[in-house]
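I'd like to ask some things about the structure below.
In this view, the complex is presented without one of its protein chains, the others remaining in place.
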Amino acid sequence: MTSSTPHHWVITLVCADQPGIVHAVSGAIVQAQGNISESQQFSSDDTGRFFMRLQVQSPATRPELEAALAPVIERYAMASIIDVVGRPLRTLVLASSAGHCVNDLLFRQRGGQLPVEIPLVLSNHGTLRDLVGFYGVPFESLPITDAASKAAFEARVIDAVDELDIELVVLARYMQILSPELCARLNGRAINIHHSFLPGFKGANPYRQAHARGVKLIGATAHFVTGDLDEGPIIEQNVVRVDHSRTPTELVSIGQDEESRTLTQAVKWFAENRVLLDGARTIIFK
Amino acid sequence: MTSSTPHHWVITLVCADQPGIVHAVSGAIVQAQGNISESQQFSSDDTGRFFMRLQVQSPATRPELEAALAPVIERYAMASIIDVVGRPLRTLVLASSAGHCVNDLLFRQRGGQLPVEIPLVLSNHGTLRDLVGFYGVPFESLPITDAASKAAFEARVIDAVDELDIELVVLARYMQILSPELCARLNGRAINIHHSFLPGFKGANPYRQAHARGVKLIGATAHFVTGDLDEGPIIEQNVVRVDHSRTPTELVSIGQDEESRTLTQAVKWFAENRVLLDGARTIIFK
Amino acid sequence: MTSSTPHHWVITLVCADQPGIVHAVSGAIVQAQGNISESQQFSSDDTGRFFMRLQVQSPATRPELEAALAPVIERYAMASIIDVVGRPLRTLVLASSAGHCVNDLLFRQRGGQLPVEIPLVLSNHGTLRDLVGFYGVPFESLPITDAASKAAFEARVIDAVDELDIELVVLARYMQILSPELCARLNGRAINIHHSFLPGFKGANPYRQAHARGVKLIGATAHFVTGDLDEGPIIEQNVVRVDHSRTPTELVSIGQDEESRTLTQAVKWFAENRVLLDGARTIIFK
Partner (left out) sequence: MTSSTPHHWVITLVCADQPGIVHAVSGAIVQAQGNISESQQFSSDDTGRFFMRLQVQSPATRPELEAALAPVIERYAMASIIDVVGRPLRTLVLASSAGHCVNDLLFRQRGGQLPVEIPLVLSNHGTLRDLVGFYGVPFESLPITDAASKAAFEARVIDAVDELDIELVVLARYMQILSPELCARLNGRAINIHHSFLPGFKGANPYRQAHARGVKLIGATAHFVTGDLDEGPIIEQNVVRVDHSRTPTELVSIGQDEESRTLTQAVKWFAENRVLLDGARTIIFK
């Protein structure tokens, strides 16, 4: 990479909060002849951590940029990501039989709105084979009927993550609970969509619960998968107004739009390195 | 009332659902020379109840209108309300020290946007005396420090309801839990504002809970008061978007707007006879 | 159809407002042994027209129901529609090269959320052939390069409307202006999506206009097609918040979601006979 064609870099940095970080980081950027086009930072009172996300235009090669930042990263003991803006994140999609979230992800990926590449959709049903195939994405289905078949499914997930260099696993209305082992293995890189406005209506049949409780807004929550079901750090939430006349079945249909857009939004932010973990909470640098 | 100056009537009717109700009701309206200017109905699959709300312009006097409707009401064993559109509902406001909900209610009442009259604001603090006084509304404060003073406060509520012909009690951020006896006594005519998007974050300090959980939307819920704390039928809910940078204190401030407008909206609908109970849910005829 | 399997009928009625209409209509419903499951009405102060939409469960056949309603329809000189609830509306989709609205319509149609059947998508580009084909819907493209090819395209629209018994024409980001003759011919049965919050930013490049003006919300408007460009009666509008950092290109991408859901919503309401014209305005019985 010659200096005449600048790269567009994204950098995220996390460390203990203290004075002078911004100056040190911006000094490294100057050294790499970089121009900061986007910059966000946050100091967490809860955890005492400092979070920063930069987009930088620089003629530096990756080794040059890494060399410029290395002393700062070492000095402040930073967790860091240095990546090219817009590089598609390698993403494995898990699904069951509902297609709305999968369709939304694939349609937007193909339209260039979602910086991911999806080498595989893996489902415990065959329902979505044609839809996924239309987008030219490989599809596998492995039925889950008992503990053994569930273990086989999860083994396939683990294999796929390794073989396909997966960076993100998206549960696009995958209606099975992941085993604690798989949750631990995918920690921080698996996103689920829950079809309620968490923490309301955890667990099964949230729309039926919402109907019974007579809520006036229903919603969807995209969150990191953790071993603690429906309790992972929240990435994005949306709601939509409903009234007394809606049956539970209608709530399901209405809620699907919120599920799709909420999940796609969360995946987009994650793929753009805009989602950082701060204990049980997320920092979103929109 | 002569026939040349038609009244504008509001009528609500609730009974077991069955064919022919609308025809019977509209026949009675025709008999009273009424013209239906607004009509809404709902058949609840949950409870098998039929709900109807009408606004009718008619030259009939109240006895004449009641006489026309009486056979229908008797035949279908209807619970009914017949009232004049826009008649101010006699409303007792309970408060503590926070003024945002009280201010919103009083400002809109005075501006003619809220069809209530408020003969008394009763508080367990003296903080709001000036604010309430500015609007020319009587204010009493009775401190609550122990069981005896709490009982005295509630006794005053009961007296005030009787003496002042109160039709609705509004808990405008009244920060005490009503006794089961008072809940029972005010059943169906007391509205509370809870400062969260129920059923998430029941109980105390919902904004602190919301911060800890890292939700991306916070909200407010207006609901009927029942003996089951924060579980009464929901009348209205609103949410507002927040992000990771908000402290619990800022969430409190942001949420106050939602609390005010949610409570005022619920009171307005109730005063207009638009809120009907259907088991644990509400029918809202907007 | 025997009386043991009741039909679910939708009825819309429009006439000059006057007393007694509801009683007359409900009498006809009683005569047809119908039970009203949904009822909405509106009296327009602007035009003096009365609008009513009913859903009725009745064992009556269509001739029986029509016979019961005929005297009422005649007496009040009503414009009326009597249809079966959920019957798919025959819909012609016009498109250009952008696929987001077409994809949304087809995906929801296939998922049973949108009561239409689409016998043809007609485009002035070939871009969407594969997408449309995936959903098993016939696709034709006729390039428009001059007045003659435009006339040929419109002639094909007119033929298709006749041959295929089309009841609704949807302009799903069809980027050509319809001729006055075609507008007149499709009057009241053609819906367009405009990519701005009308009446702001009429005409071309609304997102560029929105950027230049620095608006904080962008939107989309679904409206009936009339000869007066971007001035047809509005059916639905939505907005989404944006900020200063968005480029015109990003506004395009953000706005596409609003376009899709706004158009699909308008089509759904129209197909369910919930959209009635009141002069230059629409009545929407949600």
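For reference, chains read A, B and C in written order, and residue numbers begin at 1 within each chain.
Following the convention adopted for this analysis, a contact is a pair of C-beta atoms (placed from the backbone, for glycine too) under 8 Å apart; a residue touches a chain by one contact, two chains touch by 3 or more.
What you see is a predicted model, and the numbers here were worked out from it, not measured in a lab.
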From the list C:Ala32, C:Cys101 or C:Ile283, which touches the chain that is not on show?
C:Ile283
Residue touching the undisplayed chain, where the options are C:Ala24, C:Ile82, C:Met175 or C:Val239
C:Val239
Quickly run down the residues of subunit A that touch the omitted chain.
18-20, 22-23, 26-27, 29-30, 33-41, 43
Would you write out the residues of subunit C that touch the absent chain, in ascending order?
42, 44-45, 197-201, 212-217, 219, 233-239, 243-245, 247, 278, 280-284, 286
May I ask you to list the residues on subunit B that touch the chain which is not drawn?
38, 99-100, 103, 107, 111, 113, 130, 134, 245, 253, 256-257, 261
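Keep this in mind: only the chains that are shown with their structure count from here on.
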Interface check for copies subunit A and subunit C. Shared numbers divided by all numbers used: above half gives same, below half gives different; which is it?
same
Fitting on CA atoms only, what is the rotation between the copies subunit B and subunit C? Please report it in degrees, nearest 5.
180
Expressed in whole Å, how far the mean CA point of subunit A lies from that of subunit C is 36
Could you list which residues of subunit C touch at least two other chains?
38
